[in-house]
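Apart from one protein chain that is not included, each protein chain of the complex appears where it belongs.
A and B label the chains in the order they appear, each numbered from 1.
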Amino acid sequence: MIHSRMKNFHVAIIGGGIIGSAIAWELSKYKLDTVVFEKECDVAFGTSKANSGVIHSGINSAKDSLKAKFCVEGNKKIKNLANELGFKVKWVGKYVISKNKEETKELEKLMKTGISNKVPGLKLIQGNDLTIKEPNVICEKALWVPTAGIILPYGFTIALAENATENNVKFLLETKVTKIKKRNEKFIIITNKGDFQSDILINSSGLNCKNIFQMLEEPDFNVYPCRGEYLVLDKKYCHLIKSMIYPVPPKEYGVLGVHITPTIEGNILIGPSAEFIDDPGDKKTTKKMMDALLNESKDLIPSIPDNAVINAFSGIRCKIASPEEGGWADYRIEESKKNPGFINLIGIESPGLTAAPAIAEYVIEMISKHIELKTKEFFNKRKIEKRFSELNPKQQSELIKKDEKWGRIICRCEHVTEAEVIKALSNPLGAQTLSSVKNRCRAGMGRCQGGFCTQHIVRIMNEHFKIDPNKIKLKSSKSNLFNGNTRIKKND
Amino acid sequence: MEIRGLKKMIDLKADVSIIGAGPAGLAAALSAKENGAKNIIVIDRNSWIGGILPQCIHDGFGIEETGSSMTGPEYAHMYIKNAKNQNITFMKETMVLDIINKKIIAVNTKGLLKIKSKSIVFAMGCREKTRWNILVPGDRPSGIYTAGVAQAFINLYNIMPGKNVIIVGSGDVGLIIARRLKFEGANVLGVVEILPYASGLPRNVVQCLDDYDIPLFLNHTIIEIKGKQRLESVTIAQVDKKGDIIIGSERKILCDTLLLSLGLIPENELANSLGIRLDSFTGGPVVNQKFETNYPGIFSCGNSLQVYDTVDVLTIDAKKAGKNASLYAMGENNKDSGEISVKPGAGVRYVIPQKITEPGKIHFTLRVIKPSGKINLKIVTKKSVLYKKKLLWTNPANMVEFDFEISDFLIKNKKDIEVFLDEKK
Partner (left out) sequence: MKKNKEITCIVCPIGCKIIVKTDGNSVQLIVGNKCKKGFEYARNEALDPRRMLTSSILVLNGEWPLVSVKSSKPVPKQKIFKVLDEIKKKKVKAPVKFGQKIIENVANTNIDIIATKQIPKI
């Protein structure tokens, strides 16, 4: 029975990661009703948040693969997207380095792959020439990849999702899909927040792609979660490298082949490791990997000190090839033949971030075969505001005059103001966890790791947004920060 | 820093500007006033004066200084009352962004400020070490706090961090919060300490742990954190003399709150950005007996100079820094007759001050590298022994202080001195 009160949409997207958000954003340009179901408290909760933040060139992907095609296409779109959506991208470039003649042969192979994938600007340079540009790196030869860039992966996702929301896409947070049915031409989607109906159903649920797929069909694939751990270095070491430094992909078993990646904000990321695990939700960091990451990073850059680490995290890759099969499989972006309109994006791992804009356009193509896409006359552009710490004194003074909350700094490490925290908590998605604040305005990401700002953010949530401190979450729905009050004001 | 827009800033002038209104800043301000400076501005990023003191509601402050044991807020009150009587200007909720040619660029709700200062005192205090300073592996759930942050929530904001608590670190901060949590009805499961002894005062071990049967796990460290959303458990293990984990000693403790009292890091980003020379063992600037850094007119005191054990000793040094900042501002700087270095020798991790530029009685503070029983503290030049003091025991967690007269001869003849520990007579 189809309830007439069921919420009807043209397109329903399951998963608010980079892929789901990119598709939602593209769809928001058309006169369509689109809904995104995201089971966590904010977008970019899973793999989309926990990765290197690299815009890949495409040299790493197998020739003629979808990965290569979408990576190179997506790469070209990033610059304009960054301008339009107001997220930062830095084209720092990448050096893949070789330490010996054997590795240099691999470099030459890599260059060939890159050229056949149409990656522009590749150049092989001598170790001595590299040392002039990167004095802390020693190598025999290096492959220079100029179209590699860095972004904040959660910043990119949030910008897409929020702008989509500003253009009438409904993002439903803390909404988990539990069942899917097909009735006539419509998909009935049952969630913990009610039942919905749509013409098109997009499965962009990342690590959950098999769980969602098998709600309607028998899967012909398996997901093999592969965990990657990272170390984050203090900003004061940002001078160690200017570009990304990658070793040649190692053939030795047990060697990670750690990447050293500068971040947009001035930290350095070391990692990721690669470990196949059973539980796709097991995002722990391990001593074994943390030690290995630090040790291997010193092989590339000997001057990294032990106490440079200010944070460690891990992300899980959605692989659909087992380690026995070699761990590499191409993207599967397919519309179901059995259930037309059911579009599945399976095995979206690196270079997923880069490929997302191109994948989104590809999916729009698939949707256009079912529904006529009429472009909206008016599209709300994302309002782009600079951070207080990025403005010059004149701009800062003017802002404070307009609103004194710009003069109250609540994050001593990143110089984030109260006004920016309020803006972060007022986001159109309605995400109001501590992590949501962190990912939007950076408060809590510095070397004191929330030592000063946490009390201010809690105070602002309570005073300005009337949120009961006992309900404040760190990131997920049961990650409460606190447990009760020191003294209770019982009403007599 | 861009020049454009500097004209929009609010211009202020000060004889002495003090960054930080905690105990060090307060003591320095009062001392600066007493020694002649007229116009003193104290800047603090918080909405209150007193720094960390308002949340330290326990007693134990000021015993040496005043004879009575005060609570943190009472100690702060004593200084704040005096400071307000002395016409010292306080700027609250003001964050220093930069210092250019002794002009402090700061921001608050009134706008950007440019404070032209004749001398500056750094009294920014410390920040706490985090989980990542010791790289504890595992999940990243909620319920993990540094002890100071938990203390602020409990004592200032009326918020309890959790119910079943494990504390790592047996320094005074960890011990005090163990008792506080117990008083507030939490289930304190234990304090984990990697050393074979507690690093806080014995008084606190008795009155915070023993009194309430809170277990102290010595020679233990935390090796894993588990929790899908909120903390669920931690695993601790015993370590041997080398600090390696003893396999088989691992035990899992179910808990929902982890408080980290791992130690303090002096805040010196401003000093760093100005190129001020720092001592890698203290974490703070290299200073002379005036508590002046190698940047003329910039002084350092309090926990951002070195982590002190008691506020009483901190205040002694902070008063000196304030006095000298005042003398500098008034142009009454005695011409330095030279400069000698004070080097930490065998058994000594660091000595403050690291430089001496004038003869006179100097209050030295130092920390030793490892614990010992009876031992001799000696001060020597290359050729002779200048001073010898018998110590009954030493411990890295207990600062050693002593006064010593530096002679004119030493300065004039550029005789560097070394301070070290010696078991021999």
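In the analysis below, a residue touches a chain if its C-beta (ideal position, glycine included) is under 8 Å from a C-beta of that chain, and two chains touch if they have at least 3 such contacts.
Please read all numbers here as calculations on a predicted model, not as lab measurements.
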{"item": "Touching residue (missing chain; options B:69, B:85 or B:272)", "value": "B:69"}
{"item": "Option touching the unshown chain, where B:57, B:135, B:316 or B:386 are the choices", "value": "B:57"}
{"item": "Residue among B:164, B:207 or B:294 that touches the chain left out of view", "value": "B:207"}
{"item": "Subunit A residues that touch the omitted chain in the full complex", "value": "486-489"}
{"item": "Hidden partner interface residues of subunit B, rising order", "value": "54, 57-59, 69, 71-74, 76-77, 154-158, 183, 201-203, 205-207, 210-211, 392-393, 395, 398"}
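Going forward, only the chains that are shown with their structure count from here on.
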{"item": "Where subunit A and subunit B are represented by their mean Cα positions, the distance between them in whole Å", "value": "39"}
{"item": "Subunit A to subunit B touching residues, read off their complex", "value": "236, 281, 283-287, 290, 307, 309-313, 392-398, 400-401, 404-405, 407-409, 412, 415, 447-452, 454-455, 458-459, 469-470, 473-487"}
{"item": "Residue ranges of subunit B in contact with subunit A within the complex", "value": "1-2, 4-6, 8-9, 45, 93, 95, 97, 105, 107-112, 127-128, 130-133, 135, 137-143, 146, 148-149, 152-163, 184, 223, 226, 228-230, 256-257, 272"}
